[in-house]
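Of the protein chains in this complex, all but one are displayed in their positions.
When the chains are written out, they are named A, B and C in that same order, and each has its own residue count from 1.
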Amino acid sequence: MDHGIYGGVIVVAEKFDTGRRPVWCPGCGNFGILVALRRALARLGLEPEEVVLVTGIGCHGRMSGYVRANTFHTIHGRVLPLATGIKLANPSLTVIGHSGDGDAYAIGLGHLPHAARRNIDVTLIVHDNMVFGLTTGQATPTTPKGRITRSTPYGNPEEPLNPLFLALASGATFVARGFSGDIAHLEELIVRAIRHEGFSFLDVIQPCATFFNIYREVRRRVYKLEDEGHDTRSLEAAIRKSLETERIPIGVFFETKKPPFRENFPHAMSPPPGQRVPRSVDLSHVWSRYR
Amino acid sequence: MDHGIYGGVIVVAEKFDTGRRPVWCPGCGNFGILVALRRALARLGLEPEEVVLVTGIGCHGRMSGYVRANTFHTIHGRVLPLATGIKLANPSLTVIGHSGDGDAYAIGLGHLPHAARRNIDVTLIVHDNMVFGLTTGQATPTTPKGRITRSTPYGNPEEPLNPLFLALASGATFVARGFSGDIAHLEELIVRAIRHEGFSFLDVIQPCATFFNIYREVRRRVYKLEDEGHDTRSLEAAIRKSLETERIPIGVFFETKKPPFRENFPHAMSPPPGQRVPRSVDLSHVWSRYR
Amino acid sequence: MSGREEFTFLVGGPAGAGVFRSGLVAAKTLFRHGYYVHGDNEYPSIIRGGHQWMMVKAAKREVYAHGEEVDAVLALDKETVARHRGRVREVIVADESVARGLEGVVAAPLMRSVREVGAPSVAVNMAGLGFVLGLYRGDVGRLEAVIRDVFSKKREVAEVNARVARRAYEYAAEAAGELALEPLSIGEPPRGKIVIDGNSAVALGALAGGLSFYAAYPMTPASPILHLLAELQKEYGLVVVQPESEIAAINMVTGAAYAGARAMTATSGGGFSLMTEALGQAAMTETPVVIVEAMRAGPSTGLPTYTSQADLRFVIHASQGEFPRFVLAPGDPYEAYMAGFDALNLAWKYQVPVIVLTDKYLAEGYWTVDEPPRLEPSEGKVIRGEYRGEEPYKRYKITPDGVSPMAIPGTKGALVTANSSEHGEDGYGSTDPEVVTAMQDKRFRKLSGMIEEANGKGVKTYGGGPLAVVTWGSTKNAVLEATRDMYGVRVVQVLYLSPFPSERLSRELEGADRVLVVEANKTGQLASLLREHLLLEPDGFLGKYDGRPFTPEEVEEWITGFMEG
Partner (left out) sequence: MSGREEFTFLVGGPAGAGVFRSGLVAAKTLFRHGYYVHGDNEYPSIIRGGHQWMMVKAAKREVYAHGEEVDAVLALDKETVARHRGRVREVIVADESVARGLEGVVAAPLMRSVREVGAPSVAVNMAGLGFVLGLYRGDVGRLEAVIRDVFSKKREVAEVNARVARRAYEYAAEAAGELALEPLSIGEPPRGKIVIDGNSAVALGALAGGLSFYAAYPMTPASPILHLLAELQKEYGLVVVQPESEIAAINMVTGAAYAGARAMTATSGGGFSLMTEALGQAAMTETPVVIVEAMRAGPSTGLPTYTSQADLRFVIHASQGEFPRFVLAPGDPYEAYMAGFDALNLAWKYQVPVIVLTDKYLAEGYWTVDEPPRLEPSEGKVIRGEYRGEEPYKRYKITPDGVSPMAIPGTKGALVTANSSEHGEDGYGSTDPEVVTAMQDKRFRKLSGMIEEANGKGVKTYGGGPLAVVTWGSTKNAVLEATRDMYGVRVVQVLYLSPFPSERLSRELEGADRVLVVEANKTGQLASLLREHLLLEPDGFLGKYDGRPFTPEEVEEWITGFMEG
């Protein structure tokens, strides 16, 4: 059922290519993320069997059809708990979540601060096009105030959310922003996010060619944090950068080390739950409680 | 069914007293919040009919039985959307939400950043006892790491959430912390929170006498922001204060002015939805679209 | 007004090519020629590129559903030709570039018309419409007028498109002569009728019912209700909010209704799943809320843009515990309008949740129906301004009909205490077994009035005869179309699914020697309700669960099998 028109020139890391033609609109920012991800996975030397992609519902969710890996295309907004369950069941898997700004910041926002503070070793990549793409262009929590969309014909009445600031305030140990228009840079960010042990949050500006095409504007305003000597260990500096409005910084905002969540379950990890064949369990010790 | 033992000496603002005996445990921090709220309402010169209390599920939720006002004892975690609907339907009502740390920060967390960025003119008072009280003492998102609770017999494995930092990062226009052990101060905070036009966030340290009694420790560590010359207009200062760990600042962390959410609906406000008697509507203009 | 009795048209092309807009323009143009029209579309959940089509059937009598064949196809790409060729009776039209190398396709100078007028290439669909209209010798003035209306917000765009259409229309003259297709008749639009989709109809019915607050999270196929009401909010003084989730939506609606506003939300099955907890809250607090559930094919995310009637049992039983609720299932836009209106009135009359159950086919399909009448909403037992009762106001006062006078917060002398926990008359929590039983009984006492409503309006019978075909919702259309010329068949449509109109339905089935059930699901959910409520095992069940609405042909064939048998 792939009747889409392929957009952009793409050099794929073939190992991670399902060979399916993406059905995104021509010029869609999702292409850039797809390419950057495949390359990052290849560069990390991973095998498709070791990787699990969890994708939400939205245009971004189609990633699971195009990346050769284990995939779980979940319901709207639940990428993080799904990914958490997978990672805890089998920590040897590399678990990457792909969510949208609607998926992650509207319906799914309740999970983000918890994943962050738990420091579950999962990478969350938010395809942030500032619009509900798949449902044909309503406002999301990152849509700029005043913007006319299908659900806000008189202008979006809501102040947008600042996802990076929120992630920082939630205790995320890796916080970054990428731009789908800069694939090489994004690839690098994804590599770092996956390598980071603990929760990695990566918001990617992903212009929606059809409902909110801001390529030109983003290109004009974007700059790289690393070009200006940003200290990724400083929470304060990260917050300051996240509050910038005129220019748009991309790169790693913040990075710190904390034990990942799974370290709370050493008693359950040899083998981990996902790798156990169910066996008869001796409960005699427990029955003595009930006499 | 009120077989509770009344705790603490309480001077009530009688107008807002239902006369029912609270069933909270003796020494429960909720008593302090109850008294402070009643006094604040009285001081604001409000009539019970003008006030709506929306309460969540938990020990805190019993507030609705003890405050003479309009009340909606909602389901677990939904205080904010309920309160938002009420306020938008009838902005002349003073709408106050009472939530718990489980109610607001666990199951209901997905609503908090949105209420904040929308700047809905509602006051949210979180009874933060750092425990699920009513379900007999499990860990919540604000339970300190390592603490033993019924759900964490080997110590809470999760890093706690910083609700003030989160509220600040979400764009809340009024962010404060109170302590149920300092009723006069809390009363003042509630008065200011209700007076503030827009979303007011007030986290109240409310020791749980039964499952997490930290009165003594809090008293030792608490201090008032206003005593140390804190600038409530500075987001930066507010963040810094919210990150303090040794001592516990209480008072107003941050306050700023932004138009409240209802101002987006001037076309619907005379009279507002809640005050309209349904009448026959002339749709002839619309039908012409369908020919 | 001579000319053909019927005309079926399909426009197809890639997503993003304006297929629906062309279909809508075609539908309205045919309507303005004096036809009854019905339009339906199909599209994958993809923004650009996936194949889409819209089909419009026009006839000089009422049209309920599409058959499998079409008279004319406008193909905006080659795939349309490939997919629909088999069903075409008369002609396939495509731009020269598309038609090249394809047999049996009229190569039309569509892009040429576009270029000559200096229009952007997206206008090619309007050229197609003009050309097809030319082949069938319709009135191009009416086409131009429709284009102007449909593009009313962008005047220049409208003009350019109208000119493109006329240019192509003119180009068609020659081919029209050659093909000599039976021309359209040119008359006046059916009197007192409109062409409307189910979503718009239910939204406008709610407006007629006093809607003043709408909150909804987008979800196919219900999102157009949000779009329409957002647009109308200024004209009709509505608060329209798009919150962070369906959970937020239903709770905002509940808050607004508690505060006195007629409030509604709309969603599809997935969003409804998230609303089930608050549905019970509305019931327990006796807050009047209305939820439109536009079904799509499940389970789970399923087929987001396809139709289904598989959520019936779910909405009837959703949420823990037991409470009365209304489930209304309109079958066409007129009924959808009435359901929207009734939903708010019933919610407020009985202070219960009301679910309006539609589906993608009804929600996004167009039918020609009577312009709905202006209606008078009634307030119900509501207290506003001041409460002057003798005793203190009690939100949950036990009354003979189970409905307690509902004061609105802000009412002088009354404090309004809503409680999701079990409570006494005053709203304060209670676990006393007698109080608990009394309050359950109170809430269920509403049921007798509700059942009366259901028996009153909940069943419609079309025709008569010993063979009864029972159906519900949008499937009635295929059934009506299929049985139009059958003798001895009565079609029985159930419009109120909860409470179930057992008595009335039994009456309508009296004398039937066979009872068949047709519905768009796999397990036969209405059929299970007949078993449960009437102890009646249907003699046959026709289900369908591939996401497509029934065609009259398949229904006809199936029913015929029983007639011979």
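Throughout what follows, a residue touches a chain if its C-beta (ideal position, glycine included) is under 8 Å from a C-beta of that chain, and two chains touch if they have at least 3 such contacts.
Values in this document were obtained by computation on a predicted structure and should not be read as measured data.
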item: Among shown chains, those touching the left-out chain; value: A, B, C
item: Chain not shown: contacting residue from A:Arg39, A:His60 or A:His73; value: A:His73
item: Contact partner of the left-out chain, one of C:Val436, C:Met486 or C:Met563; value: C:Val436
item: From C:Ser273, C:Thr399 or C:Thr461, residue that would touch the chain that is not displayed; value: C:Ser273
item: Identified contact with the non-displayed chain, of B:Ala42, B:Leu134, B:Val191 or B:Ala237; value: B:Leu134
item: Touching residues on subunit B - with respect to the absent chain; value: 1, 3-5, 23-26, 57, 59, 73, 75-77, 106-107, 109, 132-136, 138-139, 141, 150-154, 210
item: Residues of subunit A (touch criterion as defined above) contacting the omitted chain; value: 1, 18, 20, 48-50, 52, 54, 57, 64-65, 68-75, 78, 80-90, 92-93, 110-111, 114, 265, 267-268, 272-283, 285-287, 289-291
item: Residues belonging to subunit C that touch the chain removed from view; value: 44-45, 268-270, 272-274, 276-277, 279-281, 283-285, 295, 297-306, 308, 310-311, 313-314, 316-323, 420-422, 431, 433-434, 436-437, 440, 444, 521-523, 528, 531-533, 535, 537, 545-548
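Convention: only the chains that are shown with their structure count from here on.
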item: Cα-centroid distance, subunit A relative to subunit C, in whole angstrom; value: 36
item: Whole-Å separation of chain centres (CA-atom averages), subunit A against subunit B; value: 32
item: CA centroid of subunit B to CA centroid of subunit C, Å; value: 41
item: Shared-contact residues (touching 2 or more other chains) in subunit C; value: 233-234, 244-245
item: Multi-chain contact sites of subunit A, meaning residues that touch two or more partners; value: 107, 109, 141
